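One structure is given below, represented as structure tokens, and several questions about it will come after.
Removed from the display is one protein chain of the complex; every other protein chain stays in position.
Chains: A, B and C, in written order; residue numbering restarts at 1 for each.
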Amino acid sequence: MVVGMTMETFLQQLINGLSLGSLYALIAIGYTMVYGILRLINFAHGDIFMMAAYFTYFGIAVFFLPWYVTFIITIGLTILLGVTIERVAYRPLRDAPKTSLLISAIGVSFLLENVATYLFSGKPQAFPEFPLLTTPFFIGGLSIQPVSIVIPIVAFILMSALLFMINKTKLGMAMRAVAVDYDTAKLMGIKINGVISSTFAIGSALAAVGAILWCMKYPSVLPLMGVVPGLKCFIAAVIGGIGNVKGAVLGGLILGFSEVLMVAFFPALTGYRDAIAFVILIIILLFLPNGLLGKKQVEKV
Amino acid sequence: MNETQNSLGAYLKLHWKTAVFLVVLLIGIGLADIFVDSYMRRLLNLCAIYVIVSLAMNLVNGFTGQFSLGQAGFMAIGAYTVAIFTVPVESRTAIFYLEPMAPFLANIQLPFVVALILGGLASVVVAFFIGSPCLRLRGDYLAIATLGFSEIIRIVFTNTQSITNGALGIKSIPTISSLWWTYGTALLIIIATILLVYSSYGRAFKSIREDEIAAEAMGVGLFKTKMTSFLIGAFFTGIGGGLFAALLGTVDPKQFYFTLTYNFLLIIVLGGMGSISGTIIASFLVTLGQEALRFLDEPMAFGLDLPIFRPGLRMVVFSFLLMIIVLFYRKGLMGTNELTWDFMAQKFQSIKKKLSRKKTSTEGGGK
Amino acid sequence: MSLLRTENVIMQFGGVVAVNDLNINIKKGELAALIGPNGAGKTTAFNVITGVYTPTSGKVLFTPTDKSGTATEIDITGKKPDKITALGVARTFQNIRLFKELSVLENVQVATHLNTDYSFLSAILRTPKARKGEAQAKADCEFLLERLGLIDLRNEKASSLPYGQQRHLEIARALATKPQLLLLDEPAAGMNPQETDELTDLIFKLKTDFDLTIFMIEHHMDLVMEISDHIYVLDFGCTIAKGTPDEVQNNPKVIEAYLGVDADVED
């Protein structure tokens, strides 16, 4: 059911899809990195994202810090949170069965949500406005918020930086080694704990950047705001091939565009929008179990 | 095979403790059914439903080692089947007041038991479609895919107005209040699970949990066996969902948000992944515990106006407990053990030994 | 008559060729051995035969004899491991893969699952057929445990057994699948000479008593030379020699590639 879709409307939808997809991509990278190294679905990632949004909210709206100071503090605190979670909830279980680790991740997610509800109440908080970034400008009938352009740019820059780090630096090499073979990497004298902590630090920092940009575009902060983006971004990471940074970005974009375009072309189905991510997930898993850019994994016998 | 073992008499001789126990249990339920008030009755009913659903989850997650998070979705299917088919025809126009019920359903009303079983079967059918792609995949993908499916089910139920009444949900479902419905079903399902787990099929489930590659090399078909366990689990969960709908008298999609599954996860982790008795105990502990911890949400706990006691604290404490169990008591209450007579006798012996040893050691210290 | 044949089997992982052009032919009733230095691709060959890996190219052919006594050759290339086991190929694992949390008896019982002829519903309802099947399976398993000297340990957890007995249990478990071909992956690994001798005897006896054909990877050369009818030598994935123990022992390629380089492997 397409009601006279004009070129303008279509272009507008593409812009919508690009900025949403880039946000998904930013968060998906964090999932992919942790999964690549620990083979763990970090269920708490969406909630780390949520906490980052609260940190920013408190910095600007409650403590009246300048935005740049707040951003730095937010990223710092989020890194601390992510690394602490790994330290407390994942590290002790590293040699335990996979299931225990997964349950622990779910537990952390559940705990963060409940703590946030308890501390900050279930009411939404208004995220401070950044008029410079949110006041739209118009090209013809197209409305574009500057933040919608900033998001893909930031996502692209961070992805490139990350790829450089992974491929060219010593830490990146260590990460790749741990990802390929945990035990051998250990024997090679790589400091596993350090590498894993760094991974969580980077993943959390990306979640923080994602949260700041997300809230600029969707300015309300809620304890459960991380749940749905968290799930969707994990799916984005799987679509692209989990463990692969470029794949996460690709997956994020695919997901963002599919959601928006489904709404655009099938307005009657908008109620099913949240289901689309899962439908794509199942299709991908059926036909490309390793995602679009993922490598086949062989189990050792 | 020894012929006498087949006779009832011989069986009773061998398991007389269990038989006596069963009789006591039935009398206990009967007494409870007569004497408890409706609040307690509701809680006890909820406990039994949690036993059913948790047991189903443990069959898949604990015994077969397949990490599935689709409980909420399967419950929703069972619950909606019961709701749709048992709501009295005459009150349907009032309930479906935004959009009338689809004509092919509008005049079908089934007895509760039929609807309940139909709900279980419906969730088996859905489970088959979910399982076909997912059970071939690596374990952690199953978790996310089942979670996803459970969300899809909820979203579909929200949007199919003429069948499920969408967000309005269905009310006026004839309710059950007697404990016999839930406890009777729970008992049947517990017994079925025990018999299954201690059969060749149960051992095949466990072998997959222990080592997929070895299991396959021993002739255990991975996909088929996982699927069997998954479908049985879905059936039980659907039944649990149906009872849930009949207990509450109303269903709507929001009840089946995926966080509902976390309740059951907590139960099986607490009770021990792969322990039937652990699951049963934990179901009661968690359900009754959630009620008992209500004071945490009340500002006036202990007669003190402490600001830390306010709504939300209960869930914080609860999720904190889950973390503690996962981190420090990874095996839960029972591990993979069962509370059998032998097990209890052993425990009793070891405690006795410990006590007597302590005694002697203190005596020794006194000299 | 050949029981197991492979035709030009190649197994490649990315750029690494783990098994290159493997051609073996194991006759019914014989005891064949697969030897070669570490990393030669022996276990990979086993994994290809048992279906854990699908070979990059080539064929695996198995000729089981059914109940009526007729033997048919079946292409088992790329079949699922459980299907291959059901046809009559059983195996043990080099790095012991027991079901650790299950009891000794249960470990063996799992292997009888493929012969269950009743559904899970009859198992739940404990129908006479299911009861009979269960009892029969249990009796079979206990018999096997008796044969492997594990009967007194039947209720212990598998993980609590000492190493040597775990290896025995692996064999018992494999036998419970009622195989025609038994693949043993280093059954004597980690055993002292006396245990190895006992194991040699045991393997020999089992072979006759259960009418087995055995294909075995082994590093203990004494054992291999003593009981094998046929030996295949693998190096870097290639078959460098095959023949009777005498022929292989005197093959210069083998001496150079294997015995010569790594002489202390015999210990």
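Here, a contact is a pair of C-beta atoms (placed from the backbone, for glycine too) under 8 Å apart; a residue touches a chain by one contact, two chains touch by 3 or more.
Note that in this section contacts and distances are computed from a predicted model.
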Protein name (UniProt record) of the chain left out of view, among "Molybdopterin synthase sulfur carrier subunit", "Arginine N-succinyltransferase", "Dihydroxyacetone kinase-like protein" or "ABC transporter substrate-binding protein" = "ABC transporter substrate-binding protein"
Counting contacts across the entire complex, name the shown chains the missing chain touches.
-> A, B
Selected residue (touches chain absent from view) among B:S200, B:S277 or B:S319 | B:S277
Among B:V24, B:V89 or B:I324, the residue in touch with the chain that has been omitted | B:V24
For the chain that's not shown, point to the residue among B:L121, B:A167 or B:L327 touching it.
-> B:A167
From B:N61, B:T86, B:T158 or B:T185, the answer for touching the chain not displayed is B:T158
Residue among B:L98, B:I308, B:I324 or B:L355 touching the omitted chain = B:L98
Taking the full complex into account, what residues of chain A touch the chain not shown?
-> 3-6, 8-9, 12-13, 16-17, 20, 117, 121-126, 129, 134, 136, 138, 141, 143, 145, 214, 217-220, 222, 224-225, 227-228, 259-260, 262-264, 267-268, 270-271, 273-274
Interface with the undisplayed chain - residues on chain B | 14-15, 17-18, 21-22, 24-25, 28-29, 31-32, 35-40, 42-44, 46-47, 51, 91, 94-95, 97-98, 155, 158-159, 166-169, 171-172, 175, 177, 183, 186-187, 190-191, 194-195, 197-198, 244, 247-255, 276-277, 280-281, 284, 288, 291, 294, 297-298, 311-312, 315, 338-344
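Note that only the chains that are shown with their structure count from here on.
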In terms of mean CA position, the chain most removed from chain A is C
When you take the mean of every protein CA atom shown, which chain's own CA mean is nearest to it?
-> B
Could you put a whole-Å number on the gap between the CA centroids of chain A and chain B?
-> 33
Just how far, in Å, is the C-alpha centre of chain C from the one of chain B?
-> 41
Contacts with two or more other chains, residues of chain B listed in rising order = 213
Flagged in chain A as touching 2+ other chains are 301
Given the complex, residues on chain B that touch chain C span 1, 6, 192, 195-196, 199-204, 206-207, 209-211, 213-222, 228, 232, 274, 336
Counting only contacts in the complex, chain B reaches chain A at residues 61, 65, 67, 133-134, 137-141, 143-145, 147-149, 151-152, 155-156, 158-159, 213, 259, 262, 265, 269, 273, 310, 312-313, 315-316, 318-320, 322-323, 326-327, 330
Chain B touches which residues of chain A in the complex?
-> 39-41, 88-89, 92-93, 96, 98-100, 102-104, 106-108, 110-111, 113-115, 117-118, 121-122, 231, 234-235, 238, 271-272, 274-275, 277-279, 281-282, 285-286, 289, 297, 299, 301
